[in-house]
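Presented below is the structure to which this report refers.
Here the complex is missing one protein chain, while the rest keep their positions.
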Amino acid sequence: MLAGIGFSVEKGEIVSLIGPSGSGKSTLLRVLVGLNKPTSGTVSLGGRAIDYTNRRALREARDRFAIVFQQYNLFQNMTALRNVAIAPVKVKGRNAAEVEKEAVTLLEKVGLGDKLNAYPDELSGGQQQRVAIARALALRPDILLLDEVTSALDPELVKEVLDSVSLLAREGMTMLIVSHEMAFVRQVSKKVVFMDEGRMVEIGPPGEILDRPKTGRAREFMAKILRH
Amino acid sequence: MNYTLHFGQVLQYVPYLVQGAWISFQIAFLAFLGGMVIGLMGATAKMFGGLWLRGLVNAYTAFFMNTPQLVQIYFFFFALPQAGILLGPYEAVLIGMTLNAGAYSAEIQRAGFLSVHKAELEAAETIGFSLLQTVWHVILPHICRVLFPPLSNHYIIMTLGTSMAAIFGVEELTGRAFNVNARTFRSIEIFTVTAGIYVLVTIVASFLLLLLGRWLFRVKGKIF
Partner (left out) sequence: MLTAFFEEIPAFFTYYNGLFLLQAAMRTIGLSAIGCVVGFLLGFFWAIVRLLSGKATLPARLASILYVEFFRRVPFLVTLMIVFFACQVLKLGFSVFTVATISVCLIAASYTAEIVRAGFESVPLKQWEAAEVMNFTLAQKLRLIIIPQAWKVILPPAFSFFIAFIKDTALASQIGVIELTYVGKVLNNKGYSASLVFGTILILYFIISYPLARFGARMEKRLALSKH
């Protein structure tokens, strides 16, 4: 149950959502891509509200978002290359040869140029996640949604994924990130939103929220996080 | 199509048919129980028996699981008299179904026995359970929980299998349907109603078995 959420993301901005488990951060991302249906409130993209009950509007909205899941959600029956290339070709109808070239470039960008023909079960978690990122980028989204993309990874694999995301940040990709990696959040975000129990509690620049939280809940959370 | 459906004529026979369903139930129930006993012995033999015993039981299960129940009953009904064993239709059906059920039950139970993990047995040993306690508190509940769904499913299948008793003149549900058909010639209506009764009976049976499983053995199961 989400309530009382209101914030905006400008083009080229990176907004991070932080908060305890179950605070609704992932749910919010899922609502944006239509996996959970909103019962009230509006989501606007480029000034126009999205009607999630209308099939065509939903398709158009999904066209402009791309989401990377915590569990990578790669298609197990396809190689890394095909995972990245398939949607642009089959859904957006782009030229297959062109897309393949682009897919190779994207996979090289995330450091997996040598794993083009590997299947997901042959890749480590970190590698799979980077394929997932490449796959999302191949869709040329307006906004990239990252749902706790490092939370399912072994610690030593986290850095490689965060490095890829940092690269995207430097290139000016608009992103909405849900994460527990506070150092990373501080480094890349323009705005940080602290959520708790489905509500937006605080919003502001990373320095403010992370170092000088105003509300009690935020302070509690930061204390717990920063303890280790 | 110059044939109109007259369900009215058939509906008066429903009580007669339902009584037949009761007989179907009896046959299925008895055969299932008998099959369980045979299955238990068979499964035990397969797990702990010597080479010859295992071979015998394997031959038994392979034979009864790879041949039609109908022909098995035909054999008991027509062939046994040659050896001096005269069986009435009801007995032939019952024996045939019991032996058939025994083979399937043995396989199901064997799979259940095999599902007991060594880890559970080791845990019981470390707690200090005697053999009897281990069996009662650890093995039996586990096996019952594992076996309940497939055995319930098998029971439902057997309930449907009782319909072939009609071929031998037994007056269970399908047999009575044939009788009513011979009397009224409202074939489609009768057999549709009969089908409906089977659907109802098996739905109720499935539901009751589900409740039983949940209550007795804490077996999880979807109602729908």
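Lettered A and B in written order, each chain numbered from 1.
In the analysis below, contacts are C-beta pairs under 8 Å (C-beta built on N, C-alpha and C of every residue); 3 or more make two chains touch, one makes a residue touch a chain.
Just so we're clear, the structure is a prediction, and the values are computed from it rather than from any experiment.
Interface note: of B:68, B:88, B:141 or B:169, the residue touching the hidden chain in the full complex is B:68.
Residues 1, 3, 62-63, 65-72, 74-75, 78-79, 81-84, 156, 160-164, 166-167, 174, 177, 187-188, 191-192, 194-195, 198-199, 202-203 are the ones on chain B that touch the missing chain. In the full complex, chain A touches the omitted chain through residues 33-35, 59, 62-63, 65-67, 69, 71, 73-78, 86-87, 90-91, 119, 121, 139.
Here is the rule we use: only the chains that are shown with their structure count from here on.
Chain A and chain B have Cα centroids separated by 54 Å.
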